[in-house]
Structures are given as structure tokens and as C-alpha cells.
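Every protein chain except one is present and positioned as in the full complex.
Chains here go by letter, A, B and C, matching the order in which they are written, and residues are numbered from 1 within each.
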Amino acid sequence: MAAVREFESEIVAKRSVMDDAHLVDLSAPSGLVAAMRPGQFVEVLCRVDGSYDPLLRRPYSLYATDPANDRFTLLVRPYGRGSEWLGQQRPGATLDILGPLGNAFEIRPKSRHLLMVAGGVGAAPLVMLSQRAVARGVAVTYLMGAMDAGSLLPASALPAAVEYLVATEDGSQGHRGYVTELVADYIQWADQIYSCGPEPMFRSLRQVVRQHRVTREPRVWVSVERTMACGLGACLGCVVETRRGMRTSCVDGPVFEMDDLLW
Amino acid sequence: MAAVREFESEIVAKRSVMDDAHLVDLSAPSGLVAAMRPGQFVEVLCRVDGSYDPLLRRPYSLYATDPANDRFTLLVRPYGRGSEWLGQQRPGATLDILGPLGNAFEIRPKSRHLLMVAGGVGAAPLVMLSQRAVARGVAVTYLMGAMDAGSLLPASALPAAVEYLVATEDGSQGHRGYVTELVADYIQWADQIYSCGPEPMFRSLRQVVRQHRVTREPRVWVSVERTMACGLGACLGCVVETRRGMRTSCVDGPVFEMDDLLW
Amino acid sequence: MADCSVDLAPRNPRELRLANPVIAASGCFGYGLEYAGLIDVQRLGAFVSKGITPEHRSGNPMPRITETAGGMLNAIGLQNPGIKGFLKKYPPVWEGWRVPAIVNISAERVADFAMMARLLDETPGIAGIEVNISCPNVAAGGYCFGWDAAMSAEVTRAVRQATTLPVIVKLSPGAIDIAGVALAVEAAGADAVSLINTLVGMAIDIRRRRPILANETGGLSGPAIKPVALRMVYQVAAVVDIPVIGLGGIMGVEDAIEFFMAGASAIQVGTMIFPQPTRLMTLIDGIDAWLDEAGFQDLSGIIGLANAGMLARRTAPAVAAAG
Partner (left out) sequence: MADCSVDLAPRNPRELRLANPVIAASGCFGYGLEYAGLIDVQRLGAFVSKGITPEHRSGNPMPRITETAGGMLNAIGLQNPGIKGFLKKYPPVWEGWRVPAIVNISAERVADFAMMARLLDETPGIAGIEVNISCPNVAAGGYCFGWDAAMSAEVTRAVRQATTLPVIVKLSPGAIDIAGVALAVEAAGADAVSLINTLVGMAIDIRRRRPILANETGGLSGPAIKPVALRMVYQVAAVVDIPVIGLGGIMGVEDAIEFFMAGASAIQVGTMIFPQPTRLMTLIDGIDAWLDEAGFQDLSGIIGLANAGMLARRTAPAVAAAG
């Protein structure tokens, strides 16, 4: 596992995406980006010197990495006080970042077909994963769900080789309804399934997978979201219950095999 | 007394002064600036929405007013967490401001000669006072003290009619030593004396005035600095002890007659 | 428009009816006049005066306040004109006001609490009394009244006997068993309880090498203490039948809703007023808007919603209803 660092990072660029969200390009100490893996995250301190409110860092998944330039990208949706603050920072500003943290989405050597199921900002780690997969010549189908067309990831965000299908709740683009309603068709095809999004999406996903899967394959890996304090397995505040006991979502996760989770 | 308002104010311009300090031009609701008087102050909320640290406002004296354009100016020296934050805000940013607050420096109808004694950012309210005095045709001598030449107010900040004398502790400009060492020469001349600065300066000022004054005239008015919470006389956190009992420095002050203060 | 009115003294024929549940807290709103130029004081549910004592007090030496992370410490030392001076100056003004004025009283002797309550009882312009029991009891060597159920009850009883005005007892967070203290003052005749008063804290000036406050220790207030306040409101609301007034660190609508859901029938706002006075008005409107949006007809619909103990008692057979 790559060494974790607490480092000063500069916002080198920022652009809008998915309606009100931001893609934030950040600098990193030399060499660190090369060790970052899809599914991992960093924790951002969302406050200025001299203020202790908000106190804790906010975790953000890696959306993309650029090892050659020592840069990486986060996808941040303004939601509460941390992400609002972060979204307001401009290029040139420096952030205090801890990472990379957590385990990663793994692609098995034999996998040829990968299915990815994204909801909202859960799209972030799967973008990075799809890039790695395509680079290895693995076929990817990327399903994304959102409220409306404006909140979807643009197709240009994904490698050209990726098959990208979308679902919107208001039917303004792609399938009208939930993204999980698109999953059934791909279960036999996929060697592995990856998902990141809100918990209700995971519950639907589990249901459709259980319905259509004959063996234990394809297995499903999900990135879970828990409130975190330390990000390093020290506070035990972010645990999830698994068949193998309590596991921290910051070190043992955020990626878990769905069948291992006791929900 | 003018009505107090809590209002949104935009930073319309900002420039450096006195080494590391800033002159910040701010917008105000229509008509409010006309009621602002020299010696009064406003309280600035030095935090973003969603953060409660730092919790309390910071008081800043009025440095200048521009009633025609509904603007006023503050002089802010980065010191601790509130003023550092404020100093980092850029033009275009909005601040939450409460004011105008407090009493004012009064010029008696018969006064012809005014002496002002400023230390550090205590220069601010005396700049506004000197402008009012000159506009009324009253002669002003403005004495300012600082560590070194760089920390002095530039002469251009004062009306041309003002006699401006300075003292620096390192002798890099004007008199080498404390500003209060320049006061004695003007005591007979002055009809009223005004001062704002750190408490040690007040103590020297009191000493020199007592030494050279024959009658109770010229009287001395000082603007005192106390940690404040409400700024409106409600919390009783900012009181000063006077010959007439406990007085709030936010409503009954910040300007007091020196002889009234029990120090 | 949800119905946000509330009677904070349902057991008392004199009632303490508020048009809305937002009350300005003692020590943070002066005597109501200080804010009259800035906000519409008459729109408040009520306000509580600065703490009044038997005699005039000029308060503690300076410094009296200092800021802490998300909070502040104060050691004002109950600067006030004393009950006699107070009575002459403020109630005559309040008589013409629509907003209910509640008088906060502090003393170090039970008899002094009763003396002040008696004087207030006969005074027009006063809607109720808030009894501050976070004071040292000289008869108990300076041990705080509010830390002990029996001593708290004794003060309450004395005040109750001295007045028919609505009596709110303001509990101290220093008590180990705050629910026990609340039950004791309820039994002793309190019409309502309010909580919490400040926690005792300190800050040190490392340059001057001594405590920042001249009084050394001070009362900690503001958002920093909200979690403690909310927990205590939750514990007290689960056991008493009288209205609970929640306070401690409330800075916005969502904080207020938390206190209602914990079991508070009304809230007080203290420290928030200093940095953000006009929020008193937006708080009143915001609570109303929140209820509308969440589909509640009246405030009472959310009181205790998150309080398992309170809900259990409410649905249990009302054996004590006759009391």
C-alpha cells in the first residue's frame, strides 16, 4: 500500500460538471499520484487557518489521476458546509489534503467484461476505474443514474471505448427510471460488477443481482459511504458490519464485496 | 443617533497601507453612510456561512465615509484570526456588517485648534475626524507614532490642511521615540485633544497632559478598545469604569473623556 | 402558517402564552430596549431580562468576556441595578409592550429569591419569572443551588409561595442528575423549566500568564455547548410533565428544530444574538416555514418527535392526568 501523506495541494483548475458540481484538479507531491488507485479517496480539510469549524475532513473519491504531472482530480457536489466551502475555493488556493486512503476496486486478471453502476457523485471512482480498465483492454459498460439530464456525467468524461448508458428519473435522457433497472441485461455478460452511489441504489442493485445471478458470479463490489473522522482506522467511527466482523470503511474499505456486507 | 443596521456589504476596493494593513472600501445601504460619525465603528462577521468559528464579530473604527456613493472605509491590520480572514477577502466579496455603533468624537462649536494623537491602527477614526474638522475650517495637528517609517500613515491620507508630524521608535522617519513626546508643544495651542491607540500610549498621554495643563482645558477624548460581543449595550462585556460608574464602551463609548476614566 | 403559539405555564391560571416559541435569553438581550432600534422586539415570543439580584451590583472587573472555539466565556458578574432600581426603570416601559417580559432572578439566599418574587408579583408589565439556580448558596458554603435536587426544590418552593406569576426554573448543567433536579422543581411548583445555563470554563492568556477573565472562570455558551444542552433537554423532557424550554448554542432554524424534537416546547437564544441579532426574526419565520414544508399544522406536532422516552410516556395510559 502506498504511503499516506498529509500535504499542501494547490487547486490548478476547476470546471463545472453535473449541474452544480465541480471537477477540481489538484497538485500533489512528486510521485504520490502514481501510487493512487481507483476506489481510493483523499480527505480534504474544509476550513481556513484559525477556524475549527467544520472540524473534521471530508472524504472525496479519486475521479482521475495524472501521474505525469503530479495531479489528480476530485468531483465535488456542493451539499453541506464542507463541500460548499470547497466548491467556492478558486484556482490558486491551497488545500490541506490527507491521502491516498482506503482500499481499491480490483480488476481480476481474467476479467474481460466489467459493469459499472453509478449514482450521483458515486460516478467519481468509477470514472477512474473505467480508465484503468480500458487501458488494460477490458470492456466496460458504465451505467449512470441521476434525477435529470443535467445531473448526468457527460459521455466525454469517459474513455471512448466505454459503453455508456444512462437513466434519469424524469426521463429527460436515456431510460426513464432508476439506473438499476438497466442492470439485468448485463449480469450474464459481466465478469465483475462495481458500484458507487446512495444506499437505496445498492439495495435495488442487490435485489436485481440476486434475481438474475445463478452462481456467486459475477461478484459485486461497492464503495460505501460512512461519516469519517480519522481515515486511518484509528477511531473506529466508520465501521461496517461484514460476515467477517466489524471492518473500517476507511482502511478495510471503502470497497467491499456486496455479499460480505450485513445490511 | 442614527439607526443601527445589520447589512450585507460588498468590498468595492482594497489597497495596502501602513505596511501589512489594508484599506477596505465597503458598500452600505442607501442613506446609512450619511449618518456615520467619526469615532463610531462597525462590527464585521469574520466567517463564512456554515462556520461558527470565530463566533463573534470584530469591531473596526470608521476610517472614512463617502455618503454620495454610499461607501465607507475601514483600516484593517492583520493580527489574529478575524483580521487575517478579513484581510484575505477580495473585492467582490460580501461581508455581514452591524453598525454604525457607539458614540463619536465631538468638535465643540468654539474649537479652533484640534490636536490628534494616533498610535498604529488607532489612526483610523482620527483620519475621519480630521476630514470633518478641516471641512469646518478648524485647524488640525495630527501626530502619529509607529515602530518604523513603513508602518506610518502616508501624509496623503490626510487633508492637505492638516499639519502632520510623526514619530518612529526606530527613528526611520520624524521624531525618534514615542509620539507622546511630541504632544507637550501643542497643549497650550489645542482647544481639544483626541487620541486613539494602545493603552500604554494613553498612559503617557495622560502624564504629559497632566504635566503641562494648567486648567482642566484642553480636555482629552480617547477611543478605548475592549473585547466586544454585542456592540449594543446588552451583554455588559465591554464596560469601562468611569467616575460615573460602569459604562459600556460600545454604546456609551468607545469615546470617553480621559479624566472620566478610572484606570 | 403553522400554529406556533405555546403556553409555557399550562398549570397556572395566569398562563404564559407566547405567539411563537422564540425567546431571547437572559443576559443576552439586556432589558429588551437595547435591540429596539434594530429588530422588531414585539415580534419575539418573549424575552428574558438580565439577571436581577436583591441589591445593585457593578459586576466583575474586566476582562469579562473572551471568545473560544465555537463559543464564548463570560463572567459579567450579574451587573444590574438591583431589584428596586430595576422595578422603577423597566417594567413601566414593558407595560406598553405586546411581547411578554420575563424577569430572571438570582440570589445567594432562598429568602432573597422569595423577596424578589414577591415584589415582581405585584408589578404590572411582567409576564413571568425565570429563577436562575446556577448561583452559589451561601447557606451551603457556596455549593451551587442547581447542582442539588433538594436545594433546587427549596428555592422553587419559596418562589412559588411568593407569587402566582408563571415560574420557570432555569437548570444548571453542572448537575450530575439533571432529570432528577427537574423532577424535584416540578414537584415544588415550577410551571416550566429552562435549560441549560452556561458550563464553567476558562481560558488563559499565555502572554500575561494568567487567566484571561479577571474572574478566572466564566460561563461557556454558544454552539460549542449545543450537544450538551440538547442531551440534557432530551433527558429532562423524557421525565417531566411541565413544558421544557431548551437553550444552549442555538444559531439557526435547524438547531431549533433539534431542540423541539428533543422535547422542548420553546427555545431561548442567547449568544447567537450577539453576532447575528436579526436572526431572531428569521428564526421565527424560519421555524414556521420549516413546519409548513414538513407538513405540520402546529409546533406541538414535532415536540419530542426524536425523544423515545417522551413518546413512550405520551402513549402510556395517563395515570397522572388527574394531577
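Criterion: contacts are C-beta pairs under 8 Å (C-beta built on N, C-alpha and C of every residue); 3 or more make two chains touch, one makes a residue touch a chain.
As the structure is a prediction and not an experimental result, all values here were calculated from the model.
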item: Chain not shown, its touching partners among those shown; value: A, B, C
item: Sole residue of C:Pro63, C:Pro223 or C:Pro243 that reaches the chain not shown, by the stated touch rule; value: C:Pro223
item: Candidates B:Glu6, B:Asp25 or B:Asp53 - the one touching the absent chain; value: B:Asp53
item: Which of C:Val200, C:Ala214, C:Val239 or C:Ala289 contacts the chain that the document leaves out; value: C:Val200
item: Positions on subunit C contacted by the hidden chain, ascending; value: 68-71, 73, 147, 174-176, 199-206, 209-211, 216-218, 220, 222-228, 230-231, 234, 249, 251, 254, 257-258, 261-262, 305-306, 308
item: Touch list for subunit A against the chain that is not drawn; value: 1, 3-6, 43, 45, 52-57, 96, 98, 226-241, 245-246, 251
item: Residues of subunit B in contact with the chain not shown; value: 52-53
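Assume only the chains that are shown with their structure count from here on.
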item: Closest chain to the centre of mass proxy, which here is the mean CA position; value: C
item: Most widely separated chain from subunit A, with each centre as the mean of CA atoms; value: B
item: Centroid distance [mean C-alpha coordinates] between subunit C and subunit A, Å; value: 47
item: Interchain centroid distance [CA atoms averaged], subunit A/subunit B, Å; value: 53
item: Contacts with 2+ other chains: residues of subunit A; value: 52-53
item: Two or more partner chains touched - positions in subunit C; value: 69-70, 223
